[in-house]
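Below is a slice of the complex: some chains, not all, each in place.
Note that the chains take the letters A and B in the order they are written out, and that residue 1 is the start of every chain.
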Amino acid sequence: MVVVMAPEATQQDIDSIVDLVRAAGVDAFVSRGLTRTIVGLVGDVHALATANLRSRKGVQDVVRISEPHKLVSREHHPARSVVRVGGVPIGPDTLTVIAGPCAVETVEQTLEAAVMARAAGAALLRGGAFKPRTSPYAYQGLGEAGLRILAEVRAETGMPVVTEVIDPASVELVAGYADMLQVGTRNMQNFALLQAVGSAGKPVLLKRGFAATVDEWLMAAEYIAQRGNLDIVLCERGIRTFETATRNTLDISAVPVAQRRSHLPVIVDPSHSGGRRELVIPLARAALAVGADGVMIDVHPAPERALCDGAQALVGEDIREFSIAASILSPVMGRTLTQPVPKGSPLPVP
Amino acid sequence: MVVVMAPEATQQDIDSIVDLVRAAGVDAFVSRGLTRTIVGLVGDVHALATANLRSRKGVQDVVRISEPHKLVSREHHPARSVVRVGGVPIGPDTLTVIAGPCAVETVEQTLEAAVMARAAGAALLRGGAFKPRTSPYAYQGLGEAGLRILAEVRAETGMPVVTEVIDPASVELVAGYADMLQVGTRNMQNFALLQAVGSAGKPVLLKRGFAATVDEWLMAAEYIAQRGNLDIVLCERGIRTFETATRNTLDISAVPVAQRRSHLPVIVDPSHSGGRRELVIPLARAALAVGADGVMIDVHPAPERALCDGAQALVGEDIREFSIAASILSPVMGRTLTQPVPKGSPLPVP
């Protein structure tokens, strides 16, 4: 941390900062120039968190330097992590596809979607039972009935299940059925929810807030980690910008940036970024080529009747095209495409 | 709602849309041009919400027209509403100031801040007991002990209390102490929380999400209203843009825009927008002059020791300057500055 003194700061102002810093057990180094003085701080600057250096007399600016995300940062944990979901790895050596319908509607629809997901090369099944919707008049999901459908389809297909949790009160319920808990983009800074999933004993898929910086995203992961759960997978899904040609602007650079700053796996959701079917496959290819550890895509047996986000779900011919792209790009990127768990393999039971 | 057909759409595509729309009990009007056909929809288009018109064969675009916020919209409720908080009105004829410390720390600090708030012209006291913080290592608030301090200071000063609620599970607890429940910017789309405050029987201060459109903000209010609670005050507090010179970019235009689209009162938080003390008073003046129904400001007896956001809290001389500005601008805007409730007046009891 560096404290930049204002040009008009007095010697007393500087001394007062140095005293304050040293009192907190942090080293202070004063650099005096012609027009300005700089105080460099080295040590455990968290001890100064409540000191409000920026408000002190004579201080112009305070510049933070070291990474504030202790547990998820790569600084103290250089090797990239592998997170296992119902036995399926997500990490630096594999390419893992998660696919399924945006919302679980019926057993038949979910089962058909799971078959499509498998055909697309997916090892994990996604599907929403609790749906956070911008409008109170939009479809809100089946709730626990949806979870039961997901468990049934898992039993049938052997695919571990990823599903969203939207309320701390229902985390335990959802964790009883799911193999991985998804925290959605609107909940990335729902800190009560982050703490609840941190204690739930299941891996977490943390979507980036649509207006969150990479820094805030890692800080949200830190909330989960702080409760003892380091099985976190980060998911870039597009950010909000001035551009309206796409539903969101996929921030493809966030993948290498987050991978350099954190040891956690990073995947991409090209369906919610593009928002239109014809953009999903190009964006999925970009995600694989940039170095993502996986992708999550929407599939639906009948998108025109989907209760949620039908416009972006892949259908018949797309599935084949996606599956070919994933097969070709995996070895190019030095990764193995994670294989679907064969039916009948031992499953985690709800 | 208007369905724009693609140039290559066939007669069958058009007929199929018209059939679908009419089957839902909505009128369809077909306008055929040289290169393109347009289908205008009139009636209760919510019945079509699940039909995914956009995914249908031959459809290029679907353009929505009517206001989707039935309860908070001004379309069916042209008169602007007055919301009363512990007897204090917020609405079109008054100018109401809410002030207090960002975080409640001790009885003394809160009481001193309340005295400052009153001096600033505030009729309502704000103060955070539960604090949503970006970092898990930042100060998280006193919790229920903070609520007790607020109730004590209310008893002492007669000022009704506004405080934040961050988790559906603690809404009942907070509602037991507070006169108004605040939903913070990071929770604007925490739908479980919105529904909980909608049922809590207390007025709600709904801050705009830092990356929410006015449309989404009103939709969040609609979530609360749908539970039967129309005592909602909207609070603009700055949005996230590319500009880094201020903490957030105060979207001053959102005040008249929201007031034209909704009957709910709209106030402004200049402290969190600017993020720096010297910007608070100019921005507060702008808020009053643009036509806001009130402002909410941070005050703190000793900002340099504040556990949260000290850099933006007003202090001694600022209070006087703010209070003069509010007194002068109220009559200019045709409003009465809401008077602090006198000490000893009948108070809502927790």
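FYI, a residue touches a chain if its C-beta (ideal position, glycine included) is under 8 Å from a C-beta of that chain, and two chains touch if they have at least 3 such contacts.
Predicted model, so just to flag it, every value in this text is computed and none were measured.
The complex is a homo-oligomer: 2 chains are shown here, and the full assembly described by the structure file contains 4 identical copies.
Operating definition for what follows: only the chains that are shown with their structure count from here on.
To overlay subunit A on subunit B by their CA atoms, one rotates by 180 degrees, a value rounded to a multiple of 5. Separating the centre of subunit A from that of subunit B, both taken as means of CA atoms, is a distance of 27 Å.
Taken in their complex, subunit A has these residues touching subunit B: 46, 49-50, 52, 54-56, 68, 132-139, 166-169, 186-187, 189-193, 209-211, 216, 219, 222-223, 226, 240, 303-307, 310-311.
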